[in-house]
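Of the protein chains in this complex, one is absent; all others appear in place.
When the chains are written out, they are named A, B and C in that same order, and each has its own residue count from 1.
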Amino acid sequence: MNFEHTEDRRMLADTLHRFVTEQYGIETRNTVAYGETGHSPALWQQFAELGAIGALFPEADGGFGGAGFDIAVVFEALGQGLVVEPFLGALMVGQALVAAGTAAQKAHLASLMGGSTVAALAHDEPGSHYQLAYVTTQAIANDKGWLLTGQKAVVLFGDQADLLLVSARTSGAVDSEAGISLFLVPGNAVGLACRGYGRMDGGRAAEITLSNVQVGADALLGAPNQGMALLERAVGYGILALCAEALGAMDVAKKSTLEYLQTRKQFGKPIGSFQALQHRMADVLIEVEQARSAVINAAAAIDEDDRIQRERALSAAKYTLGRIGTLVAQESIQLHGGIGMTWELPLSHYAKRLVMIDHQLGDEDHHLARFMALGQSL
Amino acid sequence: MNFEHTEDRRMLADTLHRFVTEQYGIETRNTVAYGETGHSPALWQQFAELGAIGALFPEADGGFGGAGFDIAVVFEALGQGLVVEPFLGALMVGQALVAAGTAAQKAHLASLMGGSTVAALAHDEPGSHYQLAYVTTQAIANDKGWLLTGQKAVVLFGDQADLLLVSARTSGAVDSEAGISLFLVPGNAVGLACRGYGRMDGGRAAEITLSNVQVGADALLGAPNQGMALLERAVGYGILALCAEALGAMDVAKKSTLEYLQTRKQFGKPIGSFQALQHRMADVLIEVEQARSAVINAAAAIDEDDRIQRERALSAAKYTLGRIGTLVAQESIQLHGGIGMTWELPLSHYAKRLVMIDHQLGDEDHHLARFMALGQSL
Amino acid sequence: MDLHFTPDEEAFRTEVQTFLQEKLPARISHKVKAGQRLSKQDQDDWHAILNARGWYANHWPVQYGGPGWGAVQKFIFDTECALAGGPRIVPFGVNMLGPVLIKFGNAAQKSYWLPRILSGEDWWCQGYSEPGAGSDLASVKTTAVRQGGHYIVNGQKTWTTQGQHANMIFCLVRTNREARAQEGISFLLVDMNTPGVELRPIRTLDGDHEVNEVFFTDVKVPVENLVGEENKGWTYAKYLLTYERTGIAGVGFSVAALEKLKVIAAKVHKNGKPLAQDPQFAARMAKVEIDLENMKTTNLRVIAAVAGGGVPGAESSMLKIRGTEIRQELLSLIRRAMGPYALPFVEEAQYTDDSATPVGPKEAATAAANYFNYRKLSIFGGSNEIQKNIIAKMILGL
Partner (left out) sequence: MDLHFTPDEEAFRTEVQTFLQEKLPARISHKVKAGQRLSKQDQDDWHAILNARGWYANHWPVQYGGPGWGAVQKFIFDTECALAGGPRIVPFGVNMLGPVLIKFGNAAQKSYWLPRILSGEDWWCQGYSEPGAGSDLASVKTTAVRQGGHYIVNGQKTWTTQGQHANMIFCLVRTNREARAQEGISFLLVDMNTPGVELRPIRTLDGDHEVNEVFFTDVKVPVENLVGEENKGWTYAKYLLTYERTGIAGVGFSVAALEKLKVIAAKVHKNGKPLAQDPQFAARMAKVEIDLENMKTTNLRVIAAVAGGGVPGAESSMLKIRGTEIRQELLSLIRRAMGPYALPFVEEAQYTDDSATPVGPKEAATAAANYFNYRKLSIFGGSNEIQKNIIAKMILGL
């Protein structure tokens, strides 16, 4: 039993932390995050050079990490700096490639890790509401490969992506776990239309319409109709990443709130001397430490072979971070008072991010229900 | 719109309050409640003479009240004094008689109101867990009337009761709403066996076994197979009563906790001066006022003809009082510290009663689910 | 005990409903129901409509132009307005300054300012809060120094809601620096167009511009604009804060939000069923619905006490806390119901949904922004923590 990170991971965390603090301060971040492209290709490139993307993938595939704790360390640091670069897409698409890619398909990994490719998982659909097996987009085999038609919802950086991993139904009913297949689709494919927009918490996303998009036979990732397991795996990595990111963000929100309580005076004394607020902060502290433990549990579980154990730990973590992230966001704003609601205060952007993370890859209700359902099969 | 009680009701409340304070102090109460019979026939008789039982029933049937607010006023006063006398059984059995009794059957009402009869609703069964339609006890028609066989669980004062109202199945599946019939059974019927025991919060209850208990044809209350609606009606009155009782009890618990906070000193000042505790008491106050409103809503709804409206208000109230009763019990003990856990302090008995009320006629989860289910039919 | 409204009150409700059906512009109610931001024009229009009917200053005495309503009528009116999608009345002139002038203003002030509030000629904003003061309103630092026929005002106010539309601001200013915190404060009316008044927008986390900072640099204010006596301003300020709180629970808004939530929960599907049948979501909805049903009665009990001659006082703190908790919970649930579609933020969609096809369900356009915007409910108007202090002191005697 050992709760210390390896020397390598600590160095990576330090490097990232330093880079984010120096180069990705909140003003830069907000300019980038709420700007035209919602991220900065130049900074993204620099993250790549620091090895932050490579750390998400195993050495066998050209990375230098890829374990659960590597991913947690990177995303925690990103969360601390509210980094909006397209790490999540890179992680999920990249891990799908690692798990199921042919040698040719894996060639994408190098450009992903090099920061020259923006990747996106195009899976959610207008009616899916976190349900992983809900896929109505159709892929029909033809002599050139596959013809894709359908609609994808809230695809992160879908309007910037060079490479999309698209889930489509090759057989089965609309919400059947069987019959899902995954396809690698270039962002500039003919027939692919994009409606991009900014996100509440910065960064961008897009509604994507696929109208008879023709891809080659080599676009299929993994076996046809068997995409569900691969999708779950990729999304599992995404869940871990979002949890770690939320942890990083809530640490900053907590710290900022604490500092405010220590310095802000009302009725002649620091408001942190009021016991009711002290006890609320004590509750926040305990919850944040529980959230930290949930991330550790998820990071340890992600490499676990037993699906039920692994997915239960992931759902437990996403439930935990969703619930606590929202709590920390609300308490941080409330304890700051009016100033906590201003655009100017970095805290408000942390709060928005924390709440919005609960809307990505399944919210607390979704993952609580999933945790229960997985438990039934124990 | 008017939130004042009528003069009559206020007088009744005052009378009851005075009687309970003078004659039913906590030591008397505990001696009675945790004693052999779990209640006091002499005091029960006196309550009858004060009109407290009669107030639960309409004038047309020999009472002098019977409206929702009459019942609420009586039970709120009983709750304030933690009275353990068999009011609840009298109310539920009596209201069933009022609703469906023949003239001969209604003759029981006089002895009920006169305090000479102890009545009990024998409905719950070992597997029912609050589910009203779950009835496995069988009633088979024969030439003498009906033959009853089955088991009844946690029948309040079942070992003291002169008159039992027993639910039994005359057709249909175990949990079918159709096919339930209600029977008036004397407590000393041949074939009726009783295992009496004390309750956690005082008073008594019993497991009742019916082995070929023969009752006459005139024992059937209401139409055969149609007992469910009558049962729901009787239980509805019970729910209102328990809610009002809980309100009375939580007012005392709150008051006692407040007094403790005002007088108890720690670190040189009254603990009520600590802001964290102040805010928790403010929360308790708000919850108790919401509970009071829920009781008002239920009392107003009980005479409502629209079943869905009525039952939703009753379930809303029982959910509310269950949740808040438990909260008030726990907070009262916690804010008292160790002393709040002692048998000697009246508060601890109020806390027990508040929690145990949530286990009677459906707990907060049960009534939340019922509220939702009733809402589906809106 | 009778929870029913009287026939007269029900008749009044019908009158209000008819009025709203006939007079409330669909353009405006549509925006309100969609949670969109209103323009100054929208608000001016609604003001004019109410004033034409004599219902604008609806708690003013009849002699000053009020309709002579009691607490129950006021409650019915507020509730029906909220249900119909009527905009929230901007309270600063009519609900805050008005009562202060009526009670403490001199004859000239009353005859000059009150009609202008009614007509909408003046748009008032509030100069109470200062940076670093928060809920400690008495720590006023903005100074007013008497020089002949004027006060010279210097200092800064903040959280000035809709100050960008206002031409007038009422301010708490310090006229005596020697006195203790709550003494030495005066209540001053300032024309925003006076040289030295500068307004800077505060952008809130949802990107909205609703509140402002107001800076005063050697602003000359005629002494005629002093309300009541010099250094007695705190008395008027407190009166203003405790006045007219029966609407504080916001029950009408919550009922409207619950209706909206139910429509959404019936429409949005998860796992092949409407969200309204998802056990966890349905339980959240049922819990807040029950809490709201209870709150309705709690609110009416307080109103009945006021109508019966009682004073709302600290009970309004209770209504404020639970009322805002319920509203915030409903806004959380609307946000939750949107699933991933809570993420998109399309600026135009905050003002109108005419432009383009919506991203996701149309309710998604404002769901997250409103959730964040209305975190203010538990902060402004005396934070919920301050309200708990009031309850502890005034009701609980702790």
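We adopt the following convention: contacts are C-beta pairs under 8 Å (C-beta built on N, C-alpha and C of every residue); 3 or more make two chains touch, one makes a residue touch a chain.
Not measured: the values here are computed from a predicted model.
**Student:** Among the chains in view, which touch the chain not shown?
**Tutor:** So, spelled out: the chain left out of view touches A, B, C.
**Student:** Which residue from B:A48, B:L112, B:V135 or B:I333 sits in contact with the chain not drawn here?
**Tutor:** B:I333
**Student:** Which of these, A:H17, A:K106, A:K265 or A:H279, touches the one chain of the complex that we don't see?
**Tutor:** A:H279
**Student:** So one chain is hidden, and I want to know which residue out of A:T320, A:Q334 or A:Q360 touches that hidden chain in the complete assembly.
**Tutor:** The single option touching the absent chain is A:T320.
**Student:** Looking beyond the chains shown, say which of A:A229, A:L258 or A:L327 touches the absent one.
**Tutor:** Looking across A:A229, A:L258 or A:L327, the contact with the absent chain belongs to A:L258.
**Student:** Which positions on chain A touch the chain that was left off?
**Tutor:** Here the touching residues of chain A are 1-6, 9, 69, 258, 261-262, 270, 272-273, 275, 277-279, 281-283, 285-286, 289-294, 296-297, 299-300, 313, 316, 319-320, 368, 371-372, 375-376.
**Student:** Spell out the interface residues on chain B facing the chain that's missing from view.
**Tutor:** For chain B, the residues touching the absent chain are 124, 126-127, 129-131, 153-154, 175, 195, 197-201, 205, 207, 264-267, 276-277, 326, 330, 333-334, 337-338, 340-344, 348-349, 351-352, 355-356, 359-360, 363, 365-366, 368-369.
**Student:** When the complex is taken as a whole, what residues of chain C touch the one chain not shown?
**Tutor:** These residues touch the chain not displayed: 279-280, 283.
In this text, only the chains that are shown with their structure count from here on.
**Student:** Going by the average position of its CA atoms, which chain sits the greatest distance from chain C?
**Tutor:** Taking each chain's C-alpha mean as its centre, the farthest from chain C is B.
**Student:** For chain A and chain B, what's the span in angstrom between their mean Cα positions?
**Tutor:** Each chain's C-alpha centroid was found; their separation is 52 Å.
**Student:** So the centre of each chain is just the mean of its C-alpha atoms; given that, what is the distance between chain B and chain C in Å?
**Tutor:** Inter-chain centre distance comes to 43 Å.
**Student:** Listing for chain C: what residues touch at least two other chains?
**Tutor:** Within chain C, residues 385, 388 contact more than one other chain.
**Student:** What are the residues of chain B that contact at least two other chains?
**Tutor:** Counting only residues that touch two or more other chains, chain B contributes 275, 278-279.
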